[in-house]
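Missing here: one protein chain of the complex. Every other protein chain is in place.
What follows is subunit A.
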Amino acid sequence: RRRAELPRPGNEEKRSLALGGHVGFDSLPDQLVSKSVTQGFSFNILCVGETGIGKSTLMNTLFNTTFETEEASHYESAVRLRPRTYDLQESNVHLKLTIVDAVGFGDQINKDESYRPIVEYIDTQFENYLQEELKIRRSLFNYHDTRIHVCLYFITPTGHSLKSLDLVTMKKLDSKVNIIPIIAKADTISKSELHKFKIKIMSELVSNGVQIYQFPTDDEAVAEINSVMNAHLPFAVVGSTEEVKVGNKLVRARQYPWGVVQVENESHCDFVKLREMLIRVNMEDLREQTHTRHYELYRRCKLEEMGFKDTDPDSQPFSLQETYETKRKEFLGELQRKEEEMRQMFVNKVKETEAELKEKERELHEKFEHLKRIHQEEKKKVEEKRKELDDEMNAFNRRKVAVETLQSQSLQATSQQPLKKDKDKKK
C-alpha cells in the first residue's frame, strides 16, 4: 500500500503576481509585533564567574534596577545554581527575566567538578522543554521557557591570560549555550594592557577550540555593527549603581581619588557595547540560536539515545507514532522477559534450597542410625559383662558354700576327737 504523495514545498514553480490595489497584508509584521508584545518575552541569563567579581552589580547596571541579592560567601562547599525570575516592563513590553547565578564558582580548593552543576542545570532546562514538547496535550505557547539564552562568562582581570578553570568550564559549555566572555572590573587594566589581554584571551579560546557566541552578520540591518562588535570581544566592563556628578550631570560611575570611571563612557569601558549587543540588538537572535542550535542538538542526542531515528533502512520517513508503538512493544517485551527471568531464578533458587534441605535431612538420618547401632553394640557388651559378673558371683557363692560346709564338717570332727588330732599333729 503506497502512501499518497503529498506535493512537497519547493517542487512547484513560484509565480509572482502584481497587485491591483492595497490589500492590507502589509500589516502582518505589526500583527506579529502586537501578538508578541501581548504574550510577553522571556529571557534567561546565566552568570558565571568568581565570587565577588561583579556579576550582581553588572546585572543591576544593565537593567537599571536593583535585583535583591546578599553578598555571597567564599565558603560554599560546591557550586550551586540559583535562578531568580523578575517581571520587568518597559513601555508596554513585558519581559520575564531570569538571572541564574553559579554560586560558589572558583572558591573551592579542588575545582575538578565545578563545571558539572552548571552543565546539569542547562541540560535540565532543555529536558523540561523536551518533555513539554513531547506531551500529547501540550501548551507550548503558555510554557515558561527556562532555557538559558546566554551565558555571561566573567573573566578576572589578571592581565595575563585565562585561568585554567575558565578554559575547562567554557569548553564544557560551548556546545550547550551562547557564551559571551567579558572582562570584569576592567578599571584595573590600562589601555595598552587591555589590548594585549584581549588578544591573548581570544587566541587562547581559538587555539583550544572554544566556540563563543558570534553576533550575527547575515542580516543586513545589523551586519555592520555586529561585525565591528565581534572584534571588540571580550568586552571590558565596569559596573556601578552609584551616581557621581560629572560636569553638571549625574552619571553612573566609580569614584576614585585619582579620577572617576564613567560606566557609560565608551572610552572608559565597553559597557555600552555590551548593553547594545546583549539587549538592544541581539536578544532575539540569542533566543533563536538557543532554540535552533543548542536545544536541537540536545534534543537530537537525547532522542538518538532513546533509539529514535529519522529514517528506517528503506529511507522511508518514520512517523513518530509508529516509532512510539515499536518502542512501547519493545519495552513491554523487555519487561516481560525480565519478569520471566526473575521468576525462573526464583524457581531455581527454591529447588536448590529444597535439595539442600533434603540432603541435610538424609545426613541427619544417617547419623541417627549410626548412633543407634553403636548404642546397641554397647548395650550388648554391657549385657555380656553383666552375665560374666553373674556367673562369677554364682561360682563364688558355690565355692563359699562348699568351704563353709567343709568348715562346719571339720569343726564337728575336731570336737569329737580333739586329742587325736593333737596326737596326729604331734606326729
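Throughout what follows, contacts are C-beta pairs under 8 Å (C-beta built on N, C-alpha and C of every residue); 3 or more make two chains touch, one makes a residue touch a chain; residues count from 1.
One rule holds in what follows: contacts and distances are computed from a predicted model.
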{"item": "From \"Origin recognition complex subunit 1\", \"Septin 2\", \"Auxin-responsive protein\" or \"5-demethoxyubiquinone hydroxylase, mitochondrial\", the hidden chain's UniProt protein name", "value": "\"Septin 2\""}
{"item": "Option from A:27, A:175, A:208 or A:227 whose C-beta touches the chain left out", "value": "A:208"}
{"item": "From A:198, A:254 or A:294, residue that would touch the chain that is not displayed", "value": "A:254"}
{"item": "Listed residues A:95, A:168 or A:225, member touching the removed chain", "value": "A:168"}
{"item": "For subunit A, residues in touch with the removed chain", "value": "50-53, 71-75, 107-112, 114, 156-168, 184-185, 187-188, 190-191, 200, 204, 208, 254-262, 267-268"}
